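All protein chains but one are shown at their positions in the complex.
Now for subunit A:
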Amino acid sequence: MSEPINANPKVLSFEDLPTRSPASEEIFGDSSSIKATFPHSALDGAFPTISLYESYSSSLLLGEDGLADDDIEMKAAPELSSGESDVSDDQSDIEEHEPIDEQEIYDLISTISDPEHPLTLGQLAVVNKPDIYIVSPKDANGRHQKISRVIVEITPTITHCSLATLIGLGIRVRLERCLPPRFRIEIRVKQGTHQSESQVNKQLNDKERVAAACENQQLLGVLSGMLATCK
């Protein structure tokens, strides 16, 4: 490759990148988030409040209340009062809905690597969490509508960066592959960070041009190189 356009970019260390950290979540809530705040993975499951009863279910035929599995029909045996009941994972599992949020979008694109540095877009601060917006308009009943918009504003490392389009294209391809079709994706250069802002913006959001670019084998090769580091 020829001389890089920006040979000395500013680099953020990994610790400073935004993560889905427990800090922003509820710490004192349910047990799953407590687990997440444990700084040592070795401790996960070490406190056997839940696992205790899971192990019983695979070792015994009869349940706590005298019934074997839920599928055996028989009369309940003499019962003993006991505090704990077996809360299965699956029930809570179906109920809980975790909507797609800005952090999730950030996690999807911040690990794309820069075309000219062995660094990720997150490290180079080309992609920043505050510059990601999810817009889902509400209908008359106040419910979120299905169709949503994702807007990502990128900050090129220098104002004349000719690779801004390529980076934008990489982000677009990544999001198109990773987000459900109900999302409309819009990639923009952040205002005042590039000399030919409107031109780049136009290029990035023109369907025909994007499609044409994705036909180009050489370009596709570079793109898949950028996406290969995605975690």
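Note that in this section a residue touches a chain if its C-beta (ideal position, glycine included) is under 8 Å from a C-beta of that chain, and two chains touch if they have at least 3 such contacts; residues count from 1.
Everything below uses one rule, namely that contacts and distances are computed from a predicted model.
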(Q) Name the omitted chain as UniProt records it, choosing among "MMS19 nucleotide excision repair protein", "Small ribosomal subunit protein mS39", "DNA primase" or "Symplekin/Pta1 N-terminal domain-containing protein". (A) "MMS19 nucleotide excision repair protein"
**Q.** subunit A residues that touch the omitted chain in the full complex
**A.** 8, 13, 15-16, 21-23, 27-28, 34, 37-40, 43, 46-49, 52-53, 55-56, 58-64, 66, 68-69, 71-75, 77-80, 82-84, 89-90, 93-94, 96-98, 100, 104, 108, 177-182, 224, 227-228, 230
